[in-house]
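What you see is the complex with one protein chain gone and the rest in place.
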Amino acid sequence: MAHVALLIVLFPLLGFALVLFNGSELSERGAGIVATTAVFGSFVATLVTFYLYLHHETAVTIHLFNWISAGTLQVPAGLYVDPLALTMCLFVTGISTLIHLYSMGYMAGDRDVCKFFLYLNLFVFSMLVLVLSDNLLQTFVGWEGVGACSYWLVSYYFDRDSAASAGKKAFLYNRVGDIGLLAAMFLLFNHLHTLTYTTIFSLASTLSPTTATLIVLALLLAATGKSAQIPLFNWLPDAMEGPTPVSALIHAATMVTAGVFLLVRMSPVLALSANGRATIAVIGGLTAFVAATIATAQKDIKKVLAFSTVSQIGYMVLAVGVGAYGAALFLMIAHAFFKALLFLGSGSVIHSLHGEQDMRRMGGLAKYLPLTFPTFLIGWLTISGVPPLAGFWAKGAVLTSLYALNKALYALGLLTAILTAYYMTRLFVLTFRGNERFRESFHGEPHESPWVMTVPLVILAALSVLGGLLDLPWLHQHTLETFLSPSFATTAVVAQSSGLQISLAVADVIAAVIGLLAAFSLWRDRHENPRLEKSFFEQVWHWDDAYDATIGRPLTSLAAFSGTVIEERVIDAAVMGSASRMRRSSEGLSKLQSGFVRHYALAMVLGVAVIVVYLVAKVGS
Amino acid sequence: MNVPAAWYLVLAALLFGVGCFGFLTRRSAIIMFMCIELMLNAVNLTFVSFARTLSDVGGQVSVFFVMVVAAAEVTVGLGIVVAVFRRRTSTSVDELSELKG
Amino acid sequence: MIAYAFPSLAVFVVCALMTLGGALGVLLVRNPVHAALSLILSLFGVALGFLAQQADFLAAVEIIVYAGAIVVLFLFVIMFLGIDRHSHREVEPLAGQRFLAALGVGIVVLGVIALIASSHWVSGVPSVSTNGVPLAPGSGNITQIGDAVFTTYLIAFEATGALLLIAVIGAVNLARKERPRVGEEVA
Partner (left out) sequence: MTLHVPAINYLALLPFLLVTAAALKLLMLTALMRRRIATSLATWTAVVAGLAVLGTTLVQWYELDRYGSSVTAAGAIVYDPFGVLMTAGIAVSLILAVLNGHDWQRREGIVGAEYQMLVLLAAGGAILMAQANDLIIVFLGLEILSIALYCLIAFNRRRQASAESAMKYFLLGGFAAAIFIYGVALTYGATGTTNLTNIAYFLGSNHLLHPGLLLAGGGLMLVAFVFKVEAAPFHFWAPDVYEGEPTPLSGAHASIVWAGAFAALVRIMVVALGSQQSTWRPLFFGLIVASIATGALLTIQQSNAKRLLAYASVTQSGFVLLGIWAGTASGVAATTFYVVTYGPVVLATFAIVGLVSGPGDSDHALTRYQGLSRRNPWLAASLAVLLLSQLGVPFTTGFDAKFGVLAATLDAGNVWGAVVAMMGAAVAAFAYLRWTTTLYADVDETLAPLVVPWATRVVVGFGVLTTVVVGVDPGLITSISSHATLLFQ
């Protein structure tokens, strides 16, 4: 099992190396095939590991080597294969394979396709390192790797200003989150002298409640950065600037799930702090709701999906906050299926219209896209929570846990469910029904995408339909929940009467139907936003403006002040010119390097003189 | 009573200083090289003076090795001087300042 | 005032005059040939210092090896390059070099003398390498040195072999006129 588990990580690395070193010789198709095969190999290795795990039924730590060994800091590099890591790996590698396959069609003819696949493989590798790591530091390496890759991929079209600045924004927001992870690591190491998960878990009970709360809050900060939660959620919609398969990869399988994963992984620490968990739940609930409202007003098809991701991740964080880890994971998997489906479907739509992303210039595409349309239909119904698709069960699991633990959060969740159905229906109607508005700007016939793009759509559609089977509420054994339970510290036990369960399910369905009907009635024959949405939601609750007003603008004016007043007289020498200062001192030093051998000898003699003077002073004292 | 070794030590230190100063101020490679020989001889004198005070032959043997090294160094050093200045009319090291920065 | 034996005092004064005078000659004269001759003077002074301090063998070697071989080699190269007419008496081209050199060297020399003096000129224990046997005068000196070279300093003596080997290879390689071209290579 150890060797197979190692293969999970090594395959993408191998693909990365192959593409890196043969980049100039590989055709773009060749690079695609190599990269896709590598990730597929990783998926197969995961399946084998999974099979082996089912026979052993114990979590395994695979020690690779002693990475850092300095005094009390002992960090081995290793893999920790437990149900949580396996589950993550399964859907990360599986969905990544499909996205790789899809990219071969989507990116065909783009420049630097090799580089694209290079980053893609590295991305998957980093995510697997993150997930399979047996200690926090190694997770951090993967965490940073994912961040760096997302930066490269988001600013892939770096000659577009918006793409470059979106990349930077993603990077900066992530850095803020990283501080959280670093702080958590320092705190843990300071108190427990270890960064290895299993040791942390066994020692966690020795942490004082205050420390535990601090650690949980630091972890939450980390998660808000990576998983795009309030207050650091803004980068994710901007990250749409990258190519669509990248969006799918970031949103569905990797990256954004990392934050939730981290929280779930640290569940034994979370268990120690009720306040910390409550904060998590509130942040998650708020994000889910706020992002959903924003999604109702976006014009760009990918922006809607982006905010929908933020909202769905909010659900997961909410579930983690109330201790329903199983439900969070269930939603994560279901979300991976249907969000990948929706993104790839939207990519197919954009592809058919040669890059058009504005929904106002779409409409009536159903008949042109015979495969994309039905699969997208399934995706839409799944995320809206229509039974018996995966979304219904997953969201149901979250909402059921919420109902038992906190009625207010449950109400918020249900409201968000209505909004979800609403904005997704709006998106669907604007894209596939109604008049063919694209005729105004697009000349020619939209065409269906090639098979490499549609096959992943079909597979993902099938998964979205069947995903609910993972955790049906009336199967008490052999469900995802029981499979995962060894990885969780404590699971919120939600023992509820089947009658209540059924009525909750009915409530979910009603929420979905309300959203669907509202959207249908509103958007059947219009395509412009009403006033309220336009002014507030479309502008992301003025979130960027708020940052701009509270942090950006004061800083700008302060900068202007210092630029005109302070800088010239005071700071110029110290701060602003530190680079040029360094260059100047460098030039000064290099003048000493005059080429005259007697100057060099003089420098030596003066050096000796300093030594002698020091020694005389030492002896004299 | 004979002159103490200390006098010779001071003499050696002064000789070392003269050699050192010559190395820094003379421009001919050959004369700079001679100055290094002066410095080595100052060292030899120091060794011998210490050998006398310590009544130990080790210092004298050290001088022997310093001389061997000096001979080897001179052979190679003058070889380099010849190789470098064969086609020139002066041996000034200040002309060798192409490499810098 | 301690009265020192006149012969030793005279020897020291002569030795000091020869040594420093020769050294200053190297420093000051224009003609490289004269510099080499000044060097010989200085080396004779050092040899005198050796003689005065019971290093008879070394005094002989100093004159044979240094004055006889090394300085002759210097003279040979000076003649060979034909630079005996040239001198560097003009102004020092490197600004501040002389002043800084004098300052640095002055500090080093005075500092070292001060440091030696602070330790009362010597602080080691006598006769370590000869196991308590004091320095022998006259021809006994040669025996003692020979003994030490083949026992305590055996490895050092062997290492000088490698040193001279390099000197041979290096000098031959440096003095060779032009290197042969690739065509001459044989397998």
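We just call them A, B and C in the order they show up, numbering each chain from 1.
To be clear about the criterion, a residue touches a chain if its C-beta (ideal position, glycine included) is under 8 Å from a C-beta of that chain, and two chains touch if they have at least 3 such contacts.
Worth saying up front: this structure is predicted, and the values here are computed from it rather than measured.
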Among shown chains, those touching the left-out chain: A, B, C
Sole residue of C:7, C:21 or C:126 that reaches the chain not shown, by the stated touch rule: C:126
Sites on subunit A contacted by the missing partner chain, in the whole complex: 20-24, 65-66, 68-71, 77, 141, 582-583, 585-587, 589-590, 592-593, 595, 597, 599-601, 603-604, 606-608, 610-612, 614-616, 618-619
Positions on subunit B where the hidden chain makes contact: 9, 16, 19, 23, 29, 32-33, 36, 39-40, 42-43, 46-47, 49-50, 53-54, 56, 58-59, 61-62, 65-66, 69, 72-73, 76-77, 79-81, 83-84, 93, 96-101
Interface with the unshown chain - residue positions in subunit C: 111-112, 114-129, 143, 147, 150-156, 159-160, 162-163, 165-167, 169-170, 173-174, 179-182, 184-187
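Here, only the chains that are shown with their structure count from here on.
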Selected pair, greater C-beta contact count between B-C and A-C: B-C
Approximate Å spacing (C-alpha centroids) for the pair subunit A, subunit B: 70
For subunit A paired with subunit C, centre-to-centre distance based on mean C-alpha positions, whole Å: 74
Between subunit B and subunit C, centroid-to-centroid distance (C-alpha), Å: 5
Subunit A: positions in contact with at least two other chains: 596, 598, 602, 605
Where subunit C touches two or more other chains, by residue: 94, 97, 101, 104-105, 108, 112
Touching residues (chain side subunit A, partner subunit C) in the complex: 596, 598-599, 602, 605-606, 608-609, 612-613, 615-616, 619-620
Subunit B-touching residues of subunit A, taken from the complex the two chains share: 590, 593-598, 601-602, 605
Subunit C residues within the subunit B interface of the complex: 2-5, 8-9, 11-12, 15-16, 19-20, 23-24, 26-27, 32, 35-36, 39, 42-43, 46, 49-50, 52-55, 57-58, 61-62, 65-66, 69-70, 73-74, 77-78, 80-83, 86, 88, 92-94, 97-98, 101-102, 104-106, 108-109, 112-113, 116-117, 121-122, 124-130, 134-135, 141, 144-145, 147-149, 152-153, 156, 160, 163-164, 166-168, 170-171, 174-175
